[in-house]
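This is the structure, below, for whatever I ask next.
Complex shown without one protein chain; remaining protein chains in place.
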Amino acid sequence: MISFVIRRLVLSVVLLFIISIISFFIVTLTPGSPYPWGELNPKISPEVKANFRKKFHLDRPLHEQYGLIMRDLFSGNLRSIKDDRPVMSRILERLPATVALNLTSIVISLSFGTLLGVFAARYAGTWKDGAGSFIAFLFIALPGFWITYVVVVALVKGFGVPILGTHSYGIEFPNALASGLDTLWHLLLPATILALGGIASQSRYIRASMIESLREDYIRTARSKGLYEDVILLKHALRNSVRPIIAGIGMVLPALIGGAVVIETIFAYPGMGRLGYEAVLERDYPTLVALNFVVAALVLLGNLVSDLLSAAVDPRVRLE
Amino acid sequence: MQGTTVLSSASSAQESPAARVLRRFWSNPIAVGSFVLILFFALTAGITVLLSLTGHDWPYNPNLTNLELKLLPPSSQHWMGTDNLGRDVFSRMLHGASISLTVGLVAVAVSLGIGMVIGAIAGYFGGITDQILMRAVDALLCFPTFFLILTVVALLGPSLLNIVVVIGLVSWTGTARLVRSEFLTLRESEYVKSARVLGQGAFHIITRHILPNAAAPILVTAVLGIPDAILQEAGLSFLGFGVQPPQATWGNIIADGKTYLLDAWWLNLFPGLAIFIASLSFYLAGDALREAAESKS
Partner (left out) sequence: MRSIRLFLYGIPAALILLLAMAFLNASFLSVAKKNEMSVGTLGEPSTLNPIQQADSASAQVAGLMFNGLLKYNQDLDVVGDLATAWQLSQETTFQFGTGEEAAKARYLLDNKRVAGNWPITNIQTEGSNLIITLSQPGLTDSENIANTLTESGLHPLPSPPLDKGGKERSFKAEPIIHFNLRKDVRWHDGAPFTSADVAFTYHAIMDERVASPSSSDFELVSSLETPGPYSVVVRYKKPFSPALLSWMQSILPAHLLGKVEPAKWPEIYNRHPVGTGPFKFERWKTNEFIRLVKNPDYFRGSPWLDSIVFRVLPDPLTLQLAFQTKQVDFWAVEPWAVSSVEKDPRFDLFSSAGGMYNYIGWNLQRPMFQDVRLRKALAEAVNVPQMIKYIIYGRGVQSTGIFTPKMWFFNPKVRPLPYDPKAAAALLDEAGWKVGSDGIRVKNGTRLSFTLLANNGNEIRKDIATLVQDDLKKIGVEVKVEIYEWSVLLKRFVSKGEFDAIVLGWGLGNGFDQYGIWHSSQTHPEELNFIHYNNPKADHLLTDLRQEYNRAEIIRLAGDLQQTIYADQPYLFLFVPEGTSVMWKSSYRIRRPGPKSGEWIDSPVRMTKAGWDYDMEWFYRPEYAPNIPATTTIR
């Protein structure tokens, strides 16, 4: 077990660096320059540009640049090209909002998804099941940007409610409750839209695995014992389906800090998705390398945790 | 589905697996409905392309700009209104259908091709090969797919072909995983083991014995992958990295219309609805196919 973990960790670290190097080269290969000012700005003289390049090591060969960025990353000195601030601060300041959004979204998908899935499994084969599946696919097939705009326009034109950012502006809140609810509103709306796809896939998953469990022998035994259907459903079948979800918790780590660019842009929500997207457009190499590294590290870590949890939860799984 | 049916029709005694799947598929009303929709899209796309190749445009030329007719709401002359350059949206939608469907099919073909090869090798040979390939798959998942797309599009130019290839390149991991697990299971089956003992080559075994049995899940993944590709292309167009003007795709009609959203709702509703319905049809069809393939009756 320990040897497994160690082997995996070593493999992951190696992989991490390989990924980091390759993505660095991909990013720097993309034509475009990381100047923070508009390129065709009449006020910028070539000397200013040369100074800028020197400051951010852009005049060195690529492999040196990579080495310097990695050195700075680990010594905590890595600065963003865009505004010369430490990259880690930029990432960390977006983290709380992102985590809040993603956590809420995960809670929404898990809870509604499970409910829908149980419902579908209960009435499997009947029209109710068909309706459940239909709704699930409805959610998956909705193009994210489209439905976001539809919802946003409806809310604004219909009700005139403020929806942007993390809270409403320029308003004197009468009490803490109103202010808290306001923040909650700004959080729940994008989280719900983000969660739609998750609800669908979660419900499909629960439904499938519950149907699978319901066919097992021990269920028939339970039925023949005369237990209520509800109890069978929830206590036994559901429990088995939950195991893989626990194993899947490992993958929650990267999901927590991932970002949905379109939703964040439309809702003006300050998340990691927009950070990455803007960093790409601005060719902010240090931020990109750091972000990639962190995300990749979390994915690999998440995989490891998933595998470990799987083994812990399900005796049939063997770690190689 | 509880219990097994006692009666079975006499004619199903020696049904081939394929026929059995098809039968179950057709007996599912939702499956049939979605198949009809897909056919409808394919036909409209095909007919539109044929017509325009022979020089006839119906109802209008999708690229004909007419500034005097800017941003008109739907009417009897323009069923879906006009866009900001006066082009008929309905015609653009028809042409966009052919692009979206092409993207879906070709991207899936690319991702299927790569995924199958990698999954087959990993699943069949197992051991170290499998470990390495699967770690590589993990690695790809860590990749910022957005950069890859941006880089390819920037370096090679934003043509339809490049976009489709790139989408295919970033989507093969699901297929690879699926194929691998199928192969891992099927590798242990009796006839494969005996084929091995008989000394048949790996390639032979894979193509003759394993693949046909894995066909159903692979096909399902393919069908389910089409709407993903369509949605990806729409998303790309939306962010501005899609196909060049004046080419119309559902995604870029929405993207172009985004600025006028509050006033010109038809630029958003119709293409969005089309993408939605097309994706939905493929998902439902794919799901029904999967049910048909997996169910025990």
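Brief remarks follow.
Order as written gives the chain letters A and B; numbering starts at 1 within each chain.
By our rule, a contact is a pair of C-beta atoms (placed from the backbone, for glycine too) under 8 Å apart; a residue touches a chain by one contact, two chains touch by 3 or more.
Note that the structure is a prediction, hence the values are computed from the model and not measured.
Taking every chain of the complex into account, the chain not shown here touches A, B.
Only one residue from A:R7, A:R85 or A:K128 touches the chain missing from this view: A:R85. Set against the missing chain, the residues A:L16, A:I163, A:L194 or A:L214 yield one that touches it, A:I163. Although one chain is not drawn, its touching partners on subunit A can still be listed: residues 30-33, 36-49, 51-52, 55, 79, 82-85, 90, 93-94, 107-108, 111-112, 114-115, 118, 149, 152, 156-157, 159-166, 168-172, 174, 178, 181-182, 184-185, 188, 192, 231, 234-235, 238, 265-268, 270, 274-275, 281-283.
Mapped onto subunit B, contacts with the missing chain fall at residues 65, 67-68, 70-71, 84-86, 150, 154, 157-158, 240-241, 244-246, 256, 258-263.
Methods note: only the chains that are shown with their structure count from here on.
Per-chain CA centroids place subunit A at a distance of 24 Å from subunit B.
Listing the residues of subunit B that touch subunit A in their complex gives 1-2, 30, 135, 138-139, 141-144, 146-148, 150-151, 154-155, 227, 231, 234-235, 238-239, 254, 258, 261-262, 265, 268-269, 272, 275-277, 279-280, 283-284, 287.
Residues 11, 15, 18-19, 22-23, 26-27, 29-32, 124-125, 130, 133-134, 137-138, 140-147, 149-150, 153, 156-157, 211, 214, 261-262, 276-277, 280, 288, 291-292, 295-296, 299-300, 303 of subunit A are the ones touching subunit B in the complex.
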